[in-house]
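Here's a structure for you.
Taken from a larger complex, these chains appear in their original positions, while the remainder are omitted.
Order of writing sets the chain letters: A, B and C. Residues in each chain are counted from 1.
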Amino acid sequence: MLESKVTRFEDYRISKAPYYEPVGNEVLLFQMAYENKRPVSLRGPTGCGKTTLTEFMAYTLGLDITAFPYIEVPCHEDITETHLLGRYDLDGKWLPGPLYIGAKYGGMVVLDEFIESRPDVRVLTHSVTDDRRVLSVSKTGEVIQLPDNFMLVTCYNPGYQIKSKVLKPSTAQRYITIDMGYPSQEIEVKILMKKTGIEKEIAVKFVRFANDVRNMRDSDRIRIQEGVSTRLLVMVCELYKSYIRHKLSPNLKTIAKVALINPITSEQTDKKVLEELLAIF
Amino acid sequence: MLESKVTRFEDYRISKAPYYEPVGNEVLLFQMAYENKRPVSLRGPTGCGKTTLTEFMAYTLGLDITAFPYIEVPCHEDITETHLLGRYDLDGKWLPGPLYIGAKYGGMVVLDEFIESRPDVRVLTHSVTDDRRVLSVSKTGEVIQLPDNFMLVTCYNPGYQIKSKVLKPSTAQRYITIDMGYPSQEIEVKILMKKTGIEKEIAVKFVRFANDVRNMRDSDRIRIQEGVSTRLLVMVCELYKSYIRHKLSPNLKTIAKVALINPITSEQTDKKVLEELLAIF
Amino acid sequence: MLESKVTRFEDYRISKAPYYEPVGNEVLLFQMAYENKRPVSLRGPTGCGKTTLTEFMAYTLGLDITAFPYIEVPCHEDITETHLLGRYDLDGKWLPGPLYIGAKYGGMVVLDEFIESRPDVRVLTHSVTDDRRVLSVSKTGEVIQLPDNFMLVTCYNPGYQIKSKVLKPSTAQRYITIDMGYPSQEIEVKILMKKTGIEKEIAVKFVRFANDVRNMRDSDRIRIQEGVSTRLLVMVCELYKSYIRHKLSPNLKTIAKVALINPITSEQTDKKVLEELLAIF
């Protein structure tokens, strides 16, 4: 049994360009924000490509830089200052957190699902997004002047942001804020074909089904929190290809159920409504 | 007094095929998800066979692999990142948690009752279910690239999921999601006979009673959270066999009370309604 | 000053048969559950003899076994996994908890007032009541296969179980569940005489008073949470005997007040109603 490959945080970078299909001027604006040393906030539904974009930008911006760490932190209400800045272990060795690494070595720190973070984590980002660009680390007694190639990015989905989780203006008014959505049908089909090798005809079917569901979201007929993500479409195409590989005839309805319908609802009534839509297959 | 047998986590595997009776195409879909390096989510009522299926699949998928640890974690709101990833003990020795073990050695990690977990535990699963398949362990400073034979499975019962416990779309839209239910009467009788050695006639009686109760669940007559599980049916058959072994005449009503009725309700009125059903014995 | 006698957990057993007066077939069912390696759940009002039964069964089942520890854990919302499994002290010595001891050495672990426990404690019991009968101890990295003579028992009073404290079906549907109540008048008088040496005539008076109160519980006249327990009856008989021992004439009303009425209510109005019942003395 071979142990899996392990990397140290400070050496971590995006070494391979991920496949990203631009939908607007987001790449240019992202680049300009970086040049102006401003943070970026990406907003949009789950699985629409927010973190693929950050990986793509981290690859691009880091091309000419010796080290350009890329660290993604999924936020939640139990992430604390200690997680982001670091701490001493019992032997007195300093274990740097993502923000500390970024403040020391530069690179991109992505706070995913930022809206889920606690107030203390949110204000931590204030000093690194101020004009003075400093990070105070009380545990080590340091006040770190951020390097020019440090960039902070926050991602979240405003769609299901609830009252208690709205960002305060003093936080929100620091970011170049880019709103993202699902790709157009044409682009989404292209993505599926490129990522899974599926035939266009099948891809179109699944994308149409996804768009039907997305459009139903605001109707009275079903109560789903969010539409079908591009990620789920990739998964259903993979299952389709699995059937082919197993030399079985693909059961479109079965794989649509387990990869497109079940993941977005567990309500019997909603599942029934969505299964009726499968008549298109 | 002999001490009981103890195994280390990393060596732990399912060495004996558990008896599992398939009800649909769940085994095939589970296998395809594994081949596509996608996680699986199993949903269904308590005691319907979700973890028996995971054990069965862990046995099957691990057949040709030297080490294929199988670790089941019952989730609840006090399970934290530390439980899943690991921690250093006071001597500085690293105590790996289930996800860390899976990320290092491969195998199957099953998060049972996933719906009971806290947000921080749920987002922990995000990076291991992303395309990049990495696990960041801040305590050790590692970013682990998951081995191909690592698989994550989550189980839960959507039946009594309450508002505050619904999975966020950003979590749910990562899983091949398979819905399971109680077996058909024929299959359930077969399971009871195989597991307890009970005669068919008695098994049929108990299964019929169970189905009567399951059907009553949605009626106004009783207020039970969930129907009789296959597990309880196994238990009542065991008691029946105990009476035989003790050379006593089995008291069907008594054992049905303690093994089928009392475990599903403590309300006097509901117990009375259910005891009336025992007239079939 | 002599220090009191101290026993280590692992050596602890019930060495003297406690006096237990069976009321139904609970002893047989308890024994069968043990033989089938199934856990038992005892439900009933406070002081009706639940833990006396567990002590009696622990004595009986352990008769032929070299070591059969008996450990009773009163549950409450601050009992954690650490209490039940164990932990390392500052010198690195492992301090085993009740479940760990049971998993290693066998014996009976009784979780009293189980309904008061937290979700994390409840799910801890899942793996030891599964078919696989294992206990995973993350702190030591062990997966312990339970010995055949390990038995888990939970006790609680469903009478005052509130909404937030109902057991989940996935927990409840694992136990042979035996409902217990107050003994019949005849048996209760017998218990009092045997335990305190009181004359039958007086015992009957107190038991009648107790039954009057128990019957009033559901009426509109008083608002008490629970009726008079057998335990309180034992206490009032002891006080009666104390008066005799002090060569004083026993004041029935006084001792009924401090041992039967005051312990079940502190409301002036309820106390008045109950004191009127004392006219029977």
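Operating definition for what follows: contacts are C-beta pairs under 8 Å (C-beta built on N, C-alpha and C of every residue); 3 or more make two chains touch, one makes a residue touch a chain.
On a predicted model such as this, the values are computed, not experimentally measured, just so you know.
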Full count of same-sequence chains in the assembly - 3 placed in this view: 6
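Please note the rule applied: only the chains that are shown with their structure count from here on.
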Overall pattern in which the protein chains touch one another (line/ring/star/complete/other): line
Centrality ranking, top chain (CA atoms only): B
Length of the line joining the C-alpha centres of chain A and chain C, rounded to whole Å: 53
Distance between the centres, which are taken as Cα means, of chain C and chain B, whole angstrom: 31
Overlap residues in chain B, where contacts from two or more other chains coincide: 90
Parts of chain B lying in touch with chain C, wherever the complex brings them together: 1-9, 12, 18, 45-47, 51, 55, 71-72, 74-79, 83, 89-91, 95-98, 112-113, 116, 157, 160, 225-226, 228-229, 231-232, 235, 238-239, 242-243, 245-246, 251, 254-255, 258-259, 262-264, 266
In the complex with chain B, residue positions of chain C that touch it: 25, 28-29, 32-33, 35-36, 38, 41, 43, 66-67, 80-81, 88, 90, 92, 103-106, 118-120, 122-124, 126-127, 130-132, 136, 138-139, 141-147, 158, 161, 166, 168-170, 172-179
